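A single protein chain has been omitted from the complex, and every remaining protein chain is retained in its original position.
Moving on to chain A:
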Amino acid sequence: MITVILWISGAFLLLQVIVLLYLSVSKQKGIRHDQKVHQIYKHVLVDYLAYLDGETDQEPSLPQEEQIRVKVLEKLLSGYASNIKGSENEQRMRRTAERFLADHYKHVLQKGSWAERVNTLFFIEDYQMNVLQPEVKTHYLSLKDKDEEYRQSLRVLASFGDDSVLGMLKNDEDIAVGFMKECFRRLPAALIETLKKDSELPVQIKLGLISYFGETGYYEHLPYVEAHLTHEEKEVRLKAFASLCQYRYISSADKISPFLSSEFWEERMYASRLTGLLQLTRYSTTLMKLAGDSNWWVRFAACEALKQMPDGEVLLTFAAEGHEDLYARDMAKQLQTLKTGVSR
């Protein structure tokens, strides 16, 4: 018994020594690798930026060792990508990335670890490496888990303007509205128009689209958004209202009226908010009534809207002192002292 225990303990001790050695060696190696990359990066930075900017055709030499060369280039191009202006510079960055990194990235997408593949997908998008579109598509189709790798593959395909993204989005029931908008932001306008014309869009995509239009503020999409104010699903109507709040516009103020007395508090809240943003003084009396609504959020939105009216201070003072509802008086008092921003 004692011998067995001692052997097991010995094995555990040995395991600890192995972990210790592994840690020391890998940390040392990591530090040396990072230092080397940093040194070379610093050495070539100025000359390489000049090359990327087209000031010279002389390309500075990069290290032979592939791992180091890729890291230095990624560092250079990532810094460059976040600062470039103009399509000419973009083209040069793309050409450089495709020339030096495309083969390496193809290999990583096929054989790399999960983290390496995800990093590579981020770089492919940053450097706009359209030449890798077929590889990214094949890679996307091979994925089983809907994790960050899946999402980034879709983002990259969207940034390439790949029309199959529309089908991919429509077929994914679990996709989040926020992520869908990330794809819309990357897709070309023509594909967005195709989506708009699709009469059988799943509700989820519709929500994403309406929300995205509010974010862009493009007036050509406004009729589409307004048309959804009367949609049968409450979520869609609310999204349309949220979008109009971002537009800070509605073609006819009459469209708001029914929502100020809606049975759903969310609709009363959004309608109040929009009324305030547009300073529609004709609704001041209704807002005064809504300041005493049964729902806290409606009271807040109504008082916030009153505050935004041209005679907002007077209206709030009146509500704070003379409103028949105690909660309305409290809310008005809070809004008198509270500095508010525009709620999204």
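Just so it is clear, contacts are C-beta pairs under 8 Å (C-beta built on N, C-alpha and C of every residue); 3 or more make two chains touch, one makes a residue touch a chain; residues count from 1.
By our rule, contacts and distances are computed from a predicted model.
The listed options are "Glycosyl transferase", "Hydrogenase accessory protein HypB", "Branched chain amino acid ABC transporter substrate-binding protein" or "Heterodisulfide reductase subunit C", and the UniProt record of the chain not shown names that protein "Glycosyl transferase".
For the options A:Phe12, A:Tyr218 or A:Phe264, the residue in contact with the chain missing from this view is A:Phe12.
Where chain A meets the missing chain, the touching residues are 1-2, 5-6, 9, 12-13, 15-16, 19-20, 22-24, 26-28, 30-31, 113-116, 118-119, 122, 126, 148, 151, 155, 174-179, 181-182, 211, 215, 296, 299-300, 327, 330-331, 333-334, 336-341, 344.
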